[in-house]
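Omission of a single protein chain aside, the complex is shown with its protein chains in their original locations.
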Amino acid sequence: MVFGRSKAAVLVAVAAVAGGCGPTAERAPAKSQAVRPRVVATTTVVADLVRQVGGDRVTVDCLMAAGIDPHSYKATPRDADRLAAADLVVASGLHLEGKLAELLNRLGRRVPVVAVADTLPKDRLLPVATDLYDPHVWFDAALWSGCVPVVVEALAALDPPHADEYRGRGAAHAAALVALDGELEARIASIPDGGRVLVTAHDAFQYFGRAYGIEVVGVQGTSTESEAGLGEINRLVDMLVERKIPAVFVETSVSDRNVAALVEGAAARGHVVRLGGRLYSDSLGETGGGGDTLAGALRANVEAIVAGLTEKTTADADPAEQAPRPAAAGG
Amino acid sequence: MNPPACLAAAPALTHNTLVVAAGVAAVGCAAGVVGSLSLLRKRPLIGDAAAHTTLVGVAGAFLLTGRRDLPTLLTGALVAAVAGLAAVVLVRRFTRTRDDAATAIVIGVGFGLGIALLSGITARGLPGSAGLEQFLLGHTAALTARDAVVLAVVSAAAVAVVLLGLKEATLVAFDAAFAAATGWPVGWIDQVLVTLVAVMVVVGLPAAGAVLVTALVVIPPVAARQWTDRVPTLLLLGGTFGLVAAVTGVAVSAVVPRMPTGPLVVLAAAAICIVSLVIAPRRGWLARRRRQITLEPPRA
Partner (left out) sequence: MPTLQSRLPGPPPREADVADAGKFVPPVVEFHDVTVAYGGRPVLWNVDLTIAEPCLFGIIGPNGAGKSTLLKSGLGLVPLVHGTARFWGRPLAEVRGRVGYVPQRETVDWDFPVSVMDVVLMGTYGRLGWFRRPGGRERSLARECLDRVGLIDVADRQIGRLSGGQQQRVFVARALAQEADIYFLDEPMAGVDARSQEQIFGVLAGLRSEGRLVVVVHHDLRTAAAWFDRVALIDMRLVATGPTAEVLTPANLRRTYAGQVDLLEEIGQAVAARGRTT
């Protein structure tokens, strides 16, 4: 009953906007010639990508603020207006923005909409079901660099005078991502064998695990919409105790209620599990913090994971709350 | 707290399972007892009205205090539930609508408002707001020991209040006119019952979620009613059925993979109810059919 109502709400919103949408389509071409192109990105991760490629030449507006869960985000009529008034809409794709699909479909007729992850070769993606893939591709920096070309092309088409600039920045950013990839792999490798297990609230880190050699277990499934059953909780507690995993991790955009239950369950069996810190998963951090770019967020995550899993007795590293780190090269 | 050695032999009796079972069992039992009273008073819909306005309270409490711990959110839910029930009375009094229509109005408006607030909070991405929507469907499996203690204490208090005022509640439920004529404050007694139902609905939110929690208050008492014609027995059976449903739901979800606990508890209660409706002596469907058959006139 609930999801029916929310779908209806989105449909009403979309209908209301579509009704008033006609005139803006004619205005769009005139805009891009006069002022900087206006790009609206759905998630903070995608917004970061567009900023890295576009630089000062484009205005990037992000639909979802930091800390919002994109799996369950429902658009408001204001959001629909913002999207419709954009020159270009960039989404992550692969059904990450589960509740925005219909809105983005309708928008596609009037405003160019690009779903960056949809362009990645399917053989490099992790399937979840038939024709359904895990959308959290940004955790594999090298894989994410494969999304750069489509952004470059979209910006070039929108703003041809600066196409070369976009291509240059794009290439630089892709190279930086590949370098970051190597750096992260080395850092994860520093965790002793047998201790490389990442337990988090939901299954966002499969690409991370595959890319950097760490086993990943999520309490909920790949979408935060599913409810964890008692069987899952028990199974995870068993695993935590048997393999003596020292830390579990919470996420900035997902409830840590499930994780608290795991910690308590393990404690009851005599195994102390720390809360290893709050990881960036479906969202980057607040602007001005160390985690407001993808590179910053990934580095912060890895540091927290390494700290948590190598059983240091320092205070919990919490990337989301630390002071801004000195900017690393190629960020 | 480790389970004793003999119990540990059973495959699924972990700390988490015991904590969840204890919390949900307390809620199931108390909801069954309180719900039996409201069944006698012929006001089953008040549970529904309370349940659907709790979301407004959960969202409101988070917005006002920025905190996400269970007692804070449940306090907000309780305030909203009581306000919703008061709204039903006001709508009835000032617009001359019938009781069930007024309740339906409050249910619709309250639920819509609650969903709107929750969506607004999610959309604005306020820090710590993730997981508020779990109050819609419950997050039973993630109950911690502290949560279970809160649930158990509130449940015990609710049952104690019911037992203390059982004679007054029965009198008012049976013959409110006589009660009023002999000097009992019927309005106040009703208000206490209504508040108890609101409390049980709120306390049941983590266990079953806003959408299903009414079921905990309505279904076990209906099942119990089929088996007895005495009020104390009705309450005892209502509490027992609620407890059994809770433990069954938890047990199944601990053993069968990928099954959400809250809905399973409700399904277990429904199963008990259906069985009761069919096989109960005298009131059950089978028993009534047998009576019908034996009453047929002999053929000439």
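The first chain written gets the first letter, and so on, giving A and B; residue counts start at 1 in each chain.
The criterion applied here is as follows: a residue touches a chain if its C-beta (ideal position, glycine included) is under 8 Å from a C-beta of that chain, and two chains touch if they have at least 3 such contacts.
Computed from a predicted model, the values in this text were never measured in an experiment.
Asks: Which displayed chains does the hidden chain touch?
Replies: Contacts of the unshown chain, counting the full complex: B.
Asks: Which of B:L64, B:A86, B:A101 or B:A180 sits in contact with the chain that's absent?
Replies: B:A180
Asks: Across the whole complex, list the residues on chain B that are touched by the chain not included here.
Replies: Contact residues on chain B toward the absent chain are 40, 42, 164-165, 167-168, 170-171, 173-175, 177-178, 180-184, 225, 228-231, 234.
The criterion applied here is as follows: only the chains that are shown with their structure count from here on.
Asks: Would you kindly tell me how far, in whole Å, the mean C-alpha position of chain B lies from that of chain A?
Replies: 39
Asks: Mind listing the chain A positions that touch chain B in their complex?
Replies: Checking each residue of chain A against chain B gives 1-2, 5-6, 9, 64-69, 72-74, 76, 79, 224, 227-235, 237-238, 253-258, 260-261, 264-265, 268-270, 283.
Asks: Contact residues on chain B for chain A in the complex?
Replies: 1-2, 12, 14-17, 19-20, 112, 115, 119-120, 122-127, 129-131, 133-134, 136-145, 211, 250, 253-262
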